[in-house]
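Selected chains only, in their assembly positions.
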Amino acid sequence: MPNPSTAAARRRVTRPAAWPLLVPAAVGFAFLLLPLLGLLAAVPWTRLPEVLGRREVAEALGLSLVSATSAALLCLVLGVPLAWWLSRMRFRGHGFVRALVLVPLVMPPVVGGTALLSTFGRSGLIGAPLHQTSGITVPYSTPAVIMAATFVSMPFLVVAVEGTLRGLDPRLETAARALGASRWYAFRRVLLPAVAPGVAAGMVLAWARALGEFGATIAFAGNLPGTTQTLPLAIYLSLSKDPAAASALSLVLLVASLLAIGLAGSAAPIRGGRR
Amino acid sequence: QRQDTTELTVAAAASLEGVFTELAGPFEDEHELRLRFSFAGSQELAAQIVQGAPYDVFASADTAQMTAVGEHALDPVLFATNELALIVPDGNPAGVTGLADLATGDVTVVLCAEQVPCGAATTRLMAATGEEIPADSLERDVTSVLTKVRMGEADAGIVYRTDALSARDDVETVPLPEGREAGIVNEYPVSALAEADDPALAGAFVSYMLSDVAQDALREAGFGTPGTEDASS
Amino acid sequence: MNAQAPRPQHRSGTPGATLRPGDLRLDGVIGRGGFRLPLTMDFRAGETLVLLGANGAGKSTLLETLGGLIPLLEGELLRIGSDGATVLSGPRGTVPAERRRAGFVHQDYLLFPRMTALENVAFGLRARGVGKKEAHASAAAQLRRLGLTEAQAGSRPGALSGGQRQRVALARALAGEPDMLLLDVPLAALDAGTRAQARAQVYAQLREFPGPRVLVTHDLTDALSLGDRIAVLDQGTLAQIDSPAEITRTPRTPYLAELLGINLFSGLARRGRLSIGHSRVTAPTELDGRVLVTLPREAVTVNTEAPAKAGRNTFEARVVAVQEDAQGITVAVSPTDPDVGLACSARVPLTSLPTAPIRLGAPVWATVDESALHAYPF
């Protein structure tokens, strides 16, 4: 098969392998990490124990972790089926239905929080009947924090999972169904495990986004220490009075999240067996 | 939400955080209750109150937001005022000496956007003095202006006196006589709310704000008090 | 393929047989993408139907249509029940794949990547509500029968060899208590050494299976040994459907002739003599009318030199194709005078190659052994 006219091309084989990938990767990584250095430079290391010892810091951190985790789980339960549904749509203009899911993402969080308020608030679309029939007021409670976080983070999970579902060989599902599996069984036992990396990625995105959530929370849930004051809210409030403390709190937030995500990421099998 | 000990929840403008935290102790002791504060931008708090936030008292950084909550506010009273201050980073790198220096366009200036209370006051100041200040950024709140000046990313900014005072370690205050001359002050109303579980206690907090102890503390923090002509004593 | 090879007209796949419960009847058009294939044929319960056909003939498409994985483009697919027929695929929608209960070996296996081999095989039972223990025991037994070790049963497909994967796919199809079996080249990746065993194993299981079973294969031995009937898809139609014996004796399509390694012609029998096309190649016959004629390749001899005396069935020709392999060469020739000879293929074993090399385009003399001609009605 050797072909003299292309034999000259052989010499080009040993061109440098991966720099067109490694250079932008390094630039990107640096761009994401440099500001972290800027932040670390502002941390008042000597005051750290005092700031971290405050009761409301522990409260806020606890609330943040609890509500981000609850929100991520809610996203999982509601978002994965939603992603599945979106990935199965085949009608004209399905792109617009999918785009609707992104609404919370595009709205600035404060606007989102305000929209939540006008829906689930005491005089809101859903909130008003709810309040009249059961006396329940949703906002300004820990559930409201979780709702706000779920609202802003769900699109991330949905889009990430839908992307992975679309990348999947559609014949896997039909094969499962031909073996007698219902849609639900096939989804649970075949599709879900097959898109596990995408779901994991989506969960991480949703959890992280929920942890950093600020605008929608303050607008919808308020800023009550112990009930609705998450760490980002505490950080924001410190920013004007005591920026050093704000840096210290940011550090807490980052370390907590890096630990959680890093541990989860390292514990997961590096790569499951593949077909 | 309520626990065994009575709680009184106060929604207060972010700029009041320092004083209110300081003033909480004596009031809690006297009434054997726990005070809970929700600090946020006044407009956010107002929106929440309209939507049924379980707040007992609302302390706003301007009268507009108190008006916005309408009949939720039972009996608003003014308890403090605030005035504008011109701040520069430590060492005053651009050598700003007064409002006129800001109008030249050579210095990097950040101001509050006119949609938020401090920005509205700044706009009135510019109208009164006739100085057009070309801002490099119109910030969303006092905190943002303060942060940019503190970090040296702006050569000057206009904030409230109380904020300038609280950040005195990092920023310098340049005299701004024009503000007081033009009578540009922000008024802080406080009111018990219709939702209050115990209107009497909420009323007591409002009264406490007018007490000498509270008024002294407010003055200490740089606020003016309605009773005093010279808010800057 | 031979230029004059006949294109016998479409023969119905349902030679008037009455249908019984469990049978399937397809009468419509299968296809996908731009591909369309009109088909009318039956699939009988308790019968193994082998599908033969060139790559791209539509065999997998047919299987997937039967299994409900892709829709029928036109017409209907019926399943006969004891009290009438159910429409499996038709203009008013289809019975979903999971209710057709097909044991399917996909050509590329389609194993579930995140499950072990055992879980793959147990999947069908589990999906139908069988308990884990029971399902796993039955799956393990099936895998053992097909020659997988316990360690291999515990591996994911990614850690198995190609042939091991195919065994898992076969076990999965057989384990799920299916109503019909759809096996797309289920033995292609099995090693030749254990293939006879596997074939016997599959043969035994197929024989016991009460429903219709459809098997695609490219292996003539598999087709002949496993099929009760053999269907040949060729040139966009169902070209022939017959018993293995009939298929080998009386092939009706050039594809099948090629597969069997023989020459196939259409001819005319009249007054006790058989003539093929216009050629003067003839033989005695008892038939009358249009016929098909087969001629083994070995019964054609090719010489580079003119024979001493030109017999009746010797003719001058030109070499139009030469295929060489380790045991010999296959030479396709075309007669110089179309009225004298036959376009046919000859098989020349290495041991009896002519002295001069046979080159493309070279003139040769071909001789047809008339006693090897086999004629049967068109």
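Brief remarks on what is shown
So that you can tell them apart, the chains are marked A, B and C in the order they are listed, and the count of residues begins at 1 in each.
Following the convention adopted for this analysis, contacts are C-beta pairs under 8 Å (C-beta built on N, C-alpha and C of every residue); 3 or more make two chains touch, one makes a residue touch a chain.
Note that the structure is a prediction, hence the values are computed from the model and not measured.
Just one chain of each kind is rendered; the file's full complex, by chain label, has copy numbers A x2, B x1, C x2.
Quick note on the criterion: only the chains that are shown with their structure count from here on.
For chain A, the chain whose average C-alpha position is most distant is C. With centres computed from CA atoms alone, A is the chain lying nearest the middle of all the protein shown. Centroids of chain A and chain C (each the mean of its C-alpha atoms) stand 54 Å apart.
Mean C-alpha positions place chain B and chain C at a centre distance of 87 Å.
Here the CA centre of chain A is 35 Å from the CA centre of chain B. Interface residues of chain C, counted against chain A in their complex, comprise 67-69, 96-98, 100-102, 104, 106, 110-115, 123-124, 126-128, 155-159, 172, 176. Listing the residues of chain B that touch chain A in their complex gives 1, 9, 11, 14, 17-18, 36-40, 44-45, 47-48, 50-55, 142-143, 146-147, 150, 163, 166-167, 170. Per the touch definition, chain A reaches chain B in the complex via residues 110, 114, 117-118, 121-124, 127, 131, 137, 139-141, 218-219, 222-228, 236-237, 239-241, 243.
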